[in-house]
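Have a look at the structure that comes next, please.
Every protein chain but one is kept in place in this view of the complex.
Letters A and B mark the chains as written, and numbering starts fresh at 1 in each.
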Amino acid sequence: MLRGNDLVCVRGDRRLFEDVNFFLDAGGIMRVSGPNGSGKTSLLRMLCGLSLPAHGEISWRGTAIRSLGGEYYNEVTYLGHLAGVKDELTAIENLRISSALAGAEIGEDKAREVLQYVGLGGRELLPVKVLSQGQKKRVALARLLVSSTALWILDEPLVALDTSAIKMIKDLLEQHLAQGGMVVMTTHQEIDIAAATIQQLQLA
Amino acid sequence: MAINWFKYSSPATYYSLAGKLIPIFTVAAVLLAIAGLYIGFFVAPTDFQQGEAYRIIFIHVPAAWMSMFLYLVMAFWAAIGLAFNTRLSSMIATAIAPTGAMFTFLALWTGSLWGKPMWGTWWVWDARLTSELILLFLYIGFMSLQAAIDDPRRADKAGAVIALVGVVNIPIIYFSVNWWNTLHQGASVSLTQSPKMASTMLLGMIIMSLACWMYAIAMTLIRSRVIILERERHTAWVAELHEKEAA
Partner (left out) sequence: MLLWIIQRDLLLAMRRQSDVLTTLFFFIIVVSLFPLSVGPEMNMLRTMAPGIVWVAALLASMLSLGRMFSSDYLDGTLEQMLLSPHSLFLLVLGKALAHWLVTGVPLVLMAPILGIQYDLPADALFVLTASLLLGTPILSLIGAIGAALTLGLRGGGVLVSLLVLPLYIPVLIFGSGAVEASSAGLGYGAHFSLLGAFLLVAVAFSPWATASSLRISME
């Protein structure tokens, strides 16, 4: 499904990593680890097609993602370092707009229900700027619940979350994997996720 | 026999090739400039209307031509770099910009020097002068954008976009300025009905333009060599070169 071939990443004068190869199949999870500055985020951004590898190719279902364009983005959800939520908007507005952007419009009731599930019940109508860091992160993660994409690319999804939220993410990921989804993620925290195949990609 | 053009698109090959070509173009530029200036200042007849002051056109006109050509050449290389992701073409575009801006400035400066005796004023809002001024702004925009971006790859691509947007806009700008100028005809002096040119004048101008071309090519080669060294300073071949020179 998702394959990386001889990937090289260059930032400025530095070669962050080279010869990165992997293959991720349905139901598989890949954890990318490495010290700070080893290029974890750069790799994830490459997998999303936000940046091009200096060398090598990433393919999805056998086709290079460069030539897929919009088709690829129908199947990918990316949660980056930045939450991607607007401070001025309420949680409901944020969720509805981001899912519409991702090609899966949802109604207000559905949005309310999802926010209830991620533990923001009663706070749906507050502007996000008054929420705490962890609550903001929950607003961002709520997107995963409404997405129907196969590949989730998550950059440090557990940062700023409390134990109950981490448990929720774990369940969510396991359910996604059980349905044949795929996950690529980075995290500094320990988390056990049951999956058909578990891979570890170590960046120097 | 197929020539491997891509061989020359490797910075290392280009670097040494450019090094050999620079003296040739520099010498050509100097010789042509001497010939052109000699014709311009000593051979060409004095203009019956404008006297001796007109002789500045031997610098002014070639500079104005060059300023426009070089923008197109720069945009062309930048576009190639954007489309095919070839680093070298983007570097050439970056190397051309300062020379182009210099010619634009030269055209404006000499135009103003010429304007003083002709029109009695240093600056006239003539359509050509105004367009030339806007062209200078476009060059400055391109260079400042590239200078503001630290990552060379992004600088190349962003520069290419703005150069291409500029190319699309140049005809529109030129046309608008012409229209604007005809609307305000009273305020300016038209240059279009220039007297018929003597053939020696034309010859002098053509030789001077050739000199400018040679100069522009030499400058571009020199500057692109510097850019290559700067960008490739961590590669093996630059290190080798450095050792050779040190030895």
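Criterion: a contact is a pair of C-beta atoms (placed from the backbone, for glycine too) under 8 Å apart; a residue touches a chain by one contact, two chains touch by 3 or more.
Fair warning: this is a prediction, and the values are worked out from it, not measured in the lab.
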| item | value |
| --- | --- |
| Contact set of the excluded chain (shown chains only) | A, B |
| Which residue of B:Leu37, B:Ile149 or B:Leu229 touches the chain not shown here | B:Ile149 |
| Among B:Ile162, B:Leu203, B:Ile222 or B:Leu241, the residue in touch with the chain that has been omitted | B:Ile162 |
| Residue among B:Ala44, B:Ile80, B:Val177 or B:Met201 touching the omitted chain | B:Val177 |
| Contact set of chain B toward the excluded chain (per top definition) | 134, 137-138, 140-141, 144-145, 148-149, 153-154, 157-158, 161-162, 164-166, 168-169, 172-173, 175-177, 179-180, 183 |
| Absent-chain interface as seen on chain A, which is shown | 48-52, 70-71, 73-74, 76, 78, 80-89, 93, 97-98, 100-103, 127 |
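Methods note: only the chains that are shown with their structure count from here on.
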| item | value |
| --- | --- |
| Between chain A and chain B, centroid-to-centroid distance (C-alpha), Å | 48 |
